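One structure, pasted below without further comment.
A protein chain is absent from this complex, but the other protein chains hold their places.
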Amino acid sequence: MFEFLSDLFGSQIIAAFISAALPLVFIVPFVIFAVWLERKVSAHMQDRLGPMRVGWHGWLQTIADFFKLLQKEDIVASDTDKKFFNVAPYIVFAGTYLVFAALPFSSAYIGTSLDIGLFYIIAVSGLVVIGILMAGWASNNKYSLYGAMRSAAQIVSYEIPTAIVILSIVMFTGTLSLSEISDNQTAYFWNWYIFGGPDWGLTKFLVLPFMIIGFLILYISTLAEVNRTPFDMPEAESELVAGYHTEYSGIKFSMFFLAEYGNMFAVSAIVSVIFFGGYQSPIGYLGDALAANWLIPFEQLFWFAAKGIFFVFVQMWLRWTLPRVRVDQLMTLCWKYLIPYSIVNLIIIGIITLI
Amino acid sequence: MALKTQELVLNMGPQHPSTHGVLRLELELEGEVVTKVIPHLGYLHRCFEKHTEAMTYPQVIPYTDRMDYLASMYNNFGYVVAVERLLGIEVPERVEYIRVIMGELQRIASHLVALGTYGLDIGAFTPFLYLFRDREHILNLFEITCGARLLYNYMWIGGLSHDIPSDFVRLTKEFISYFKPTITELNELLSYNKIFIERTANVGILPADTAISYGITGPNLRASGVQWDVRKDDTYSIYNRFDFEIPVGKGWFGTLGDCWDRYYVRVLEMEESLKILEQAIDQIPEGDVQSAIPKRIKPPVGTIYTRVENPRGELGYFIISDGSVNPFRIKVRAPSFVNLSVLNELCKGHLVADVVAILGSIDIVLGEIDR
Partner (left out) sequence: MREYLKNTWLGIWTVLVGMKITFKHLFIPAVTIQYPDVKVPLPERVRNRLYVNMDDCIGCDQCARACPVNCITIETVKGLPTDDLGITSNGKKKALWVTKFDIDFAKCCYCQLCVFPCPTECIYMTDIYEFSEFKRNDLHYNFSTLSTDEGEEKKLNWEKFQAEKEAQKAAAAKQKAEKPAPEKKESTDKSKSAGE
């Protein structure tokens, strides 16, 4: 992609800019769609209708809301730490955006095909914490501060089970590169790592249950990392009003929103890349059947988005089903349940890999 | 060197998503652990008791509606029972049956709000809307009967404002058969959910002796294992004719008298109310509901204290009559007000998130606390 663009424009700088901006072209429509989806999913789960007025079944509602947020007064309370207060939403968004740089959207487009893609993602997703802490501290509001403190504790803790599960996958596949992991799971869905990977044999069947456990742990801990219910401690609206973004309004608030939904997709994409074949089609490609090779990257983009959106849907489904855990139980779940399970899982997968 | 620490005072409310109205809680915190809770009341004070002194007896009824606005029928019920005892009048059988039916429907409706908002406090949004959907059926029943959905002014001294419409019995039976499975659904979705149990079991434990010494009544007292229900123990109207149990807390998932017990006692009470409804709806006798309404309501000089089992506890009316058409004084023993007093005791040593859970489990209505 990058080579193609630099050939086209004759300048690597322009090509780099375009490559870097491409995920944004994906994130913004995705967030608009996801917010609408969240509203509709929640509404129908609760026997309601949800937005119905703006466009067909209210599909333009989010755009209308976006314009509303743009027009709103950007309130900065007098006692806030203005520098941090103003920069925090952008840092949160930057943390999300950095993750997108390493996501393989299709075989033709990946921001940077890093050899240490997984490691990079774990590293940069921690940046979100800094933004949230900044927002909470700079707001000079007790609720915000609590939200931020909880968030820091939560995200840092849940990095560990995430990392351990990813480590077990890395052991099993022998690579840290996301595009390589995706490529390994090519062709049909039984080649996905959740079903034991592409190699047929005893290993595949032995590793299958542990892959499912690994998937569950990874899904739960990423859910906690993006602060979604049942782990939405930092914003817990019934306790902390709105948590770290209590004091924000207008465009800065929408930045947090963008980051949240962007993050949801990012972690869903990581889960789908690791366990569900990433951009690989589960049922073969139409492009192969029609002998039209140019079609394949687009199909791959479709599958990548579809899998991502499916896991985003599951996140929403969980959100509208479950109550919220308490902050100490959040830690209990992480340290007493997820981490021991993931370590045991790691050891077992390691042993299976050895045989 | 010891770290310099400071106690944090957090103002919860009056504008807060889960204080159930305009209640302000002053929380003294050490980290996230609560050391003291001071509830500040009075944001919704409307001088109910002073107002009544300028009203005639029937004019007070719309004001009682507005105390515990989630259980208006029951507030009417308590008031009219008190005035009727003061006047010494007997009401017709039909009126008694209809009152009991309305009262129990109201109890279910009130508990539905209590359980739904409790789920909301814990963070589960969906059960809240399911329960409100079910409550709507009850409100529709009230609406076809008296024309109002929230503030009914339905029970009058000596009778009722309207007789029940012809299809009321059929619709109520339909509601009973519709409502039973939704309780199971609620239990599956919320009550037995592991996260919900973790959040509520062993939180805010109220031992029976503390509950009694604070004067706690209603489901909160019964959750602590005390079998006390004014409907049975100091019966009024025709409650002694029906066969129903008084559910008490058993410490199902934690300690006796924790938040889960308080929550679950309400679920069981809804089932008991359904039992009463099933019995009462088939036995309504014929008659005129307005025949016993006195032309002129002028009680003799005297005082009376009457208590009824409101969905939130013991609702008492103390009325002093000086023989004129206006009451000399009406004092209300509001169950929510008394129940709230124990909050500080329950919250000590818990986290901020638990304060929300405990406050929700006490099930207060600010309209009644401030009056």
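By written order: A and B. Residues from 1 in each chain.
Note that in this section a residue touches a chain if its C-beta (ideal position, glycine included) is under 8 Å from a C-beta of that chain, and two chains touch if they have at least 3 such contacts.
Everything quoted here is computed from the prediction, not taken from an experiment.
Colleague: Per the definition of touch given earlier, which of B:Ile89, B:Leu151, B:Ile238 or B:Val267 contacts the omitted chain?
Modeller: Missing-chain contact among the listed residues: B:Leu151.
Colleague: For the chain left out of this view, which of B:His40, B:Lys194 or B:Lys348 touches it?
Modeller: Once the missing chain is taken into account, the touching residue is B:Lys194.
Colleague: Among A:Ala34, A:Leu322 or A:Ile349, which one is in touch with the chain left out?
Modeller: The one listed residue touching the chain not shown is A:Leu322.
Colleague: If you put the missing chain back, which residues of subunit A would it touch?
Modeller: 41, 43-49, 52, 216, 317-318, 320-322, 337, 341
Colleague: Touching residues of subunit B against the unshown chain: what are they?
Modeller: Residues 55, 58-63, 65, 126, 130, 133, 136, 143-148, 151, 153, 161-162, 165, 185, 188-190, 192-195 of subunit B touch the chain that is not shown.
The rule we apply is simple: only the chains that are shown with their structure count from here on.
Colleague: Where the centres are mean C-alpha positions, what is the separation of subunit A from subunit B, in Å?
Modeller: 45
Colleague: For a test of understanding, state which residues of subunit A touch subunit B in their complex under the given definition.
Modeller: That would be residues 42, 45-48, 142-143, 146, 229-230, 232, 236-241, 320-329 of subunit A.
Colleague: Inside the complex, what are the residues of subunit B that reach subunit A?
Modeller: 8, 10, 16-18, 32, 119-126, 129-130, 133, 189-190, 193, 195-196, 198-199, 351-354, 356
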